[in-house]
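All protein chains of the complex are present and in place, except for one that has been dropped.
This part shows subunit A:
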Amino acid sequence: SSDSSSERQILRFIPFQSSADEGFWRRLSSLKLDTLGLDQSPIPITGEFFSFLSACFYAPCSHPQVPNPLKLMAESLPDDPLQLVIGNRNKCPVPGTLYNTNTLESFRALDKDALLKMEARKVKSLDFSIFDDIISGKADEDCAVLSRFLLISFADLKKWTFRHWFAFPALSLEPPATLVNIQPASKVFSSEEAKSLSRACNEWRNSNMTAGVPFFFIVIASNAQVTIRPLKDWEAFHGDGEKLLFGFYDPCNLPSNPGWPLRNFLAFICLRWKIENIQFLCYRERRGLADLELSLVGEAVVLLPQDWRSPCCVPKAVGWELKPKLMNLAASMDPKRLAVSAA
């Protein structure tokens, strides 16, 4: 549908990489064994699986060679689900939901399309969804909800294997956003602006209050002074000829394209703030400091999809990874194999 002869260049986003470590699967195993039991489903959505609220973590790209993955680790499944997940500058929390099935058959049978749609738009009043969080203003207060993940899994505790499949739900703009231009941030700013922007970014990243806040807007005054503001300040902000940029922590390392979090951020900006011509900053670091050679500045044109104006619209979403993954922890978790290796 996209490769017609039209001149418009579609803005293309690099999907998140996912990475789940051993600690996460061990936590899931002990939750299943100790808390939930193998056969009973105390908090089922259907009889086929449990759902858990969970948190992934990511950070801005900080090495030009590698993107920064979304990581699941032991603390992604806290003992107390109401416990606040605390991140730090290298571990910004991303909320998500885990659906763990009891059998391989139900893992295969999960309706991935329906699960993703539920992320985009709520079905029941208890669900939270990207679209609702944007129009309700929740994302203004807690911008972490703009990135999220879905994980479906089948934890086979007889074989100690963990089949899993990630999705990074993103609202799909129709028509897609158009790229006007994109280039290294170092080529865009005057040296005064660049210095002030780096300083402001480093201050944002070093403050405990803002280090884990991955979306923000940047105001560059005519005297080159840069200030970074949280999204909730937008309502009270009255532009006075300053340059405006919408910034986000970009996990992607490529010089040509922005990473996945920008997708829902653009949807947020056009849906909530009705801006169509959007200047954005893909914020990236080197050695933990702002790096304007790696960071990108781009301009995109976003048209609010017609049906998004309707109060009952169910927006299209994308985000499943192409393939499921398999983690095999038999060598380190199977009591029989451990007994043999210890003998």
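As a convention for this text, contacts are C-beta pairs under 8 Å (C-beta built on N, C-alpha and C of every residue); 3 or more make two chains touch, one makes a residue touch a chain; residues count from 1.
The rule we apply is simple: contacts and distances are computed from a predicted model.
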Report the protein name recorded by UniProt for the chain absent from the figure; options are "Probable electron transfer flavoprotein subunit beta", "Eukaryotic translation initiation factor 3 subunit B", "Autophagy-related protein 3" or "Pre-rRNA-processing protein RIX1 N-terminal domain-containing protein". "Autophagy-related protein 3"
If the hidden chain were put back, which of A:Ser136, A:Asn181 or A:Asn206 would touch it? A:Asn206
Tell me which residue among A:Ser186, A:Thr210 or A:Asn257 touches the hidden chain in the full complex. A:Asn257
Have a look at A:Lys274, A:Arg287, A:Arg309 or A:Lys336 and name the one touching the chain we're not showing. A:Arg287
Go through subunit A and note every residue touching the omitted chain. 1-3, 10-15, 17-19, 21-23, 26-27, 59, 62-63, 65-66, 68-69, 71, 74-75, 79, 88-91, 104, 107-108, 112-113, 116, 161, 163, 167, 172-173, 176-177, 205-206, 254, 257, 263, 287-289, 316-329, 331-332, 341-342
